[in-house]
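Please read through the structure below; I'll follow up with questions.
Only one protein chain is missing; all other protein chains are in place.
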Amino acid sequence: MNSSLFLSQLLNGLQLGVLLFLLSSGLTLIFGIMNFINLAHGSLYMVGAFIGAATYNASGSFIFAIAAAIISSGLVGLLLEHVVAKPLYRHDHLYQVLATFGLMMFFNELAIVIFGNRPYYAAIPSALDGAVTLFGTQYPIYRILIIAVGVLVALGAWYLIQKTRFGMLIRAGASNSPMVSVLGVNIDLLKKLLFMLGAGLAGLAGALAGPILSVQSGMGEPVLILALVVIVVGGIGSIRGALVAAMVIAVIDTLGRAYIPQLLGSFMKPATANAVGPALASMLIYVLMALVLAFKPNGILAPAKR
Amino acid sequence: MNRVKLGAWLIPVLFLLLACVPFVAQAIGEPFYITFFARVLVYALAACALNLVLGFAGLVSFGHAMFIGLGCYAVGILTYYGFSDGWLQLGVAVAVCALVALVVGSVCLRTSGIGFIMITLAFAQMFYFLMVSMTTFGGDDGLNINEPSNFGLFELSGSSEVYWAAWVVLLAATVFMARLKKSPFGMVLRATHINPRRVNAFGYSVFRVQLAAYVISGVLTGVAGVLLANLTAFASPSYMSWPVSGDLIVMLVIGGLGTIVGPIIGAVAFLVMEEFFKGLTQHWMLIMGPVIVVIALLTRNGFGWLTRQREVQSAQTRAPVAGEVPAKAAAVPAGEAQ
Partner (left out) sequence: MSLIGLSTQNLVKRFGGLRATDGVSLEIRPGELHAIIGPNGAGKTTLINLLTGELRSDEGSIKIGGEEVSGTPVQHRVGMGLLRSYQITSIFDAFTVIENVCLAAMRKRGVRWAVWKPMSAYADVMEKARAIIEQCHLGEVADTVVSNLAYGQRRQLEVAMALAADPKILLLDEPMAGMSAAEGAAAIELLRSLKGRYTILLIEHDMNAVFSLADRISVLVYGKIVATGSIEEIRNHPEVRRAYLGDDADA
């Protein structure tokens, strides 16, 4: 096993983990506090990716592009909350699933209408385009940036949740939602802000992911589903759980894809290994999820709920 | 009293109407309609199967398309290796779907309502990616099925044959569901959605009853997949993608959750609507998406009294009764929906 290759794969895993964390933290808060399933979260990620890429292509400023992505996803999220989510909070999850499913369909088609069917080109900003030597391997600066952003967001989330009034209200809402509104807090505004926060994070993830994954219609769903796995494994409503689960799942997935085919190749014919390897690798995290749930049906770090 | 009478003739009338379709299509010289309605019947069958878990037990399975795919690929893969015996293919499809449903169901049914939705979706995606990565069988491009399923006395070689096979299976399934709904098993199953805690308190196992329903549902959906494979002579991962799972749910909601003819009416309504939008524009999903959102917003009280019961339930377990500590603190049965 080549150690420098292993290191880059590990870093790739961490970077994927960050993207997953950005996506799933918003999702888990929205599920955990508002009991709302938002399948359109992947679309918010996509919005961030497209707006981020388009803004960068137009302006040449990466910072501006990221800001635009976050703001536009946040606004779309706000609109979504008001028109679709709010009427459905107290209703069966089925209708939430249905409505956000319709939204997924709509946004995917909208992306095709505006940007066409082909992947949209998103460039790595030239300032960040390069590699740095880490422990003997060359690793792209951009990907390190993503990891750094992840750490910052995690710290920021911790600060927000533990040290601010907003965070306190979120934690209160998580354990007893009706009680919080009885206390005179504008629960409606709180929910809107929370939704926007989740949407903004998704948009940020999309904008960051754009240059390294492909920006196209439907890009949100594979990541969304991974994020769902993360949340379920980490425990719905728990940001800490989302962080841990995102990292673990991303690293296992990345390393699995990198090494399972090789591993199989050592005792199988190369043709079989090539056929079976990727298949097994792609199934790995789901098997993992099933195993975790077999022992801990509410996730590994499920917060104490009402 | 009148409701019983209405229901009694609705099923025969519906199936009589459906039986007329091939003849009418021939008469007006538009065989396309046979293919189209064969597809409707196949999806109606899948929706009927989904109704068992979603309509009766309230379990929102967002991964039922997985079973359609398993059924399709059972036919596709066996044909690829030269086995076009219909009974063999059907047997394999049933066995595989039953096994998968047993495993997936056992995992999914242990989690809360939201968790169930997400995990069924996740497992469906797993199978989707599995088939995409199996390049031997076409991967993303799909697999051509060169031989129709041969059932000895007949072959599913054309749209008409599939139409009639689907018609028969759908009729049997519909009658079965009608009987099951009023049977003890069906009553307990429906009760698990209304008040799972009480069901467990009577000594029934919510988990086992729901799992049994999930397996039956998965197998029946797999049969729909077998028919679909013969209709299109094609097996593709797209048959098991999440939009298909979503479409099945929309069909059920349109037709009426938990009703007996709902799946059929819903399948007809949905697919006709889809055809209509497809005719209007290439970007028909731009219309269909919002339409689905509107349907969800309009029908949200569909589970009306059931939701109220659940709110009462959670109020009972959540709110302390005059100072007493809530009894929910520890051992709440895993089957209770959140």
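For reference, chains read A and B in written order, and residue numbers begin at 1 within each chain.
Here is the rule we use: contacts are C-beta pairs under 8 Å (C-beta built on N, C-alpha and C of every residue); 3 or more make two chains touch, one makes a residue touch a chain.
These numbers were taken from a predicted model, which means no experiment stands behind them.
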Original post:
For the unseen chain, which displayed partners does it touch in the full complex?
Top reply: B
Subject >> Sole contact to the chain not displayed, among B:37, B:80, B:129 or B:204 >> reply: B:204
Original post:
Per the definition of touch given earlier, which of B:63, B:86, B:186 or B:225 contacts the omitted chain?
Top reply: B:186
**OP:** Would you write out the residues of chain B that touch the absent chain, in ascending order?
**Re:** 176, 179-180, 182-188, 190-191, 194-195, 197-198, 200-205, 209, 212, 305-306, 308-309, 312-313, 315-316, 321-325, 327, 329-333
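Quick note on the criterion: only the chains that are shown with their structure count from here on.
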**OP:** Compute the distance, rounded to whole Å, between the mean C-alpha positions of chain A and chain B.
**Re:** 29
Original post:
Which of the residues in chain B come into contact with chain A in the complex?
Top reply: 54, 58, 60, 62, 103, 107, 110-115, 117-119, 121-123, 125-126, 129-130, 133-136, 242-243, 246, 249-250, 253, 283, 285-286, 288-297, 299-303, 306-307, 318, 334, 338
**OP:** Going by the contact rule at the top, pick out the chain A residues touching chain B in the complex.
**Re:** 31, 35, 37, 84, 87-88, 90-99, 101-110, 112-113, 221-222, 225, 228-229, 231-232, 236, 275, 278-279, 282-283, 286, 289-290, 293-294, 297-298, 306
